[in-house]
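Structure record follows, encoded as structure tokens.
Missing here: one protein chain of the complex. Every other protein chain is in place.
Right, chain A next:
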Amino acid sequence: MPDSTVPVGRRAFLARLGLLGAAVGVGGLLPRSALTPPAAAAQNDLLPDAVGLLRPVLAELARDTLNGLSVFALPGPDAYSAAQGTPGDTPGALEAGTTDFLLDALDNFVPFPDELARPVGAALATGLADSAVPLPGADLLPGQLGTLDRAFSALLENDATIPLSFPIAGMLNLLATQVNPLAVNGAFLSPFARLSYAEKARAFELLEGPDSDLVATLDVHFPEPLKHSVSGLLKFVGGALIEFASFGSYTEYAVFDAETRQLTARPVGWRLTGYQPEGPVEGWDDFIGYYQGRTEVRD
């Protein structure tokens, strides 16, 4: 059954993206049976169901990956921070709602054109250097793997809008497994979330570097004049993910009531920095005069 045969490189890619583990690894979200093609049925009959099952898997994978990114920006007393080797007892990004902040921004408000998201997703599907690390879902039957892969492709190709968090999470997970191939297996759904703090930094170094292999790989898949747009955009994304996660972690996002435009609690960022200990102000009593008593200058 050649249609069910997924090349080794492709299997590694799905694993490194985090998809294979999130779907069918230890703690994976999909029942194997959902992927098993009925013997007599045409394969495509199963596909709509599989696509429907895969969408929430991708959403959970994206969330888990962004949990790993959020605590990279602001560690706290959570399992993700502990996993990256920066445990703490003061609140961090997860208490500040940073993951939701990022998902909300990426999926609803970044006007990222599908025309770009789609080829980025497709370009990510190229095989990167393989490794000898055992991949999750090793006991998956070829037919099951084929269903998963086709459902993934169908989802990328057919969904009207691809949430930007999917390709961003995929990119971080690919980088994560480049830095540490062992990250394809382990706690959490996301390979990126399994990295140490230093390994996460190394992943961003790969993304930001002027000669980033990943960026160069992606450029190959785009014709001019988009070629350098994609690499430039990824360098921007590399910086922006860090800056935006850091910004979001210290804002009022998690405790802002949009209806009343009031805060429901003191923001984590305010607690950590001592900002406005009594809450929002109309003014401060910090006027101490004019330098050297001068209130006006002239030529």
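Heads up, the rule we're going with is that contacts are C-beta pairs under 8 Å (C-beta built on N, C-alpha and C of every residue); 3 or more make two chains touch, one makes a residue touch a chain; residues count from 1.
Note that contacts and distances are computed from a predicted model.
> Refer to UniProt and select, among "Peroxiredoxin", "Choline dehydrogenase-like flavoprotein", "LuxR family transcriptional regulator" or "Sugar ABC transporter permease", the name of the complex member that is left out.
Protein name of the absent chain (UniProt record): "Choline dehydrogenase-like flavoprotein".
> Pick out which of A:Asp139, A:Glu259 or A:Glu282 touches the chain that's been left out of the picture.
The single option touching the absent chain is A:Glu282.
> Of the listed residues A:Ala22, A:Leu74 or A:Leu135, which contacts the missing chain in the full complex?
Here the residue in touch with the unshown chain is A:Leu74.
> So that we can see where the missing chain sits, which residues of chain A does it touch?
Given the touch definition above, chain A has residues 72-75, 86, 88, 90, 92, 101, 105, 108-113, 115-116, 197-198, 201-202, 204-205, 208-210, 225-226, 228-229, 232-233, 235-236, 238-240, 242-243, 246-253, 256, 261, 263, 269-270, 272-275, 278, 280-292, 294-299 touching the missing chain.
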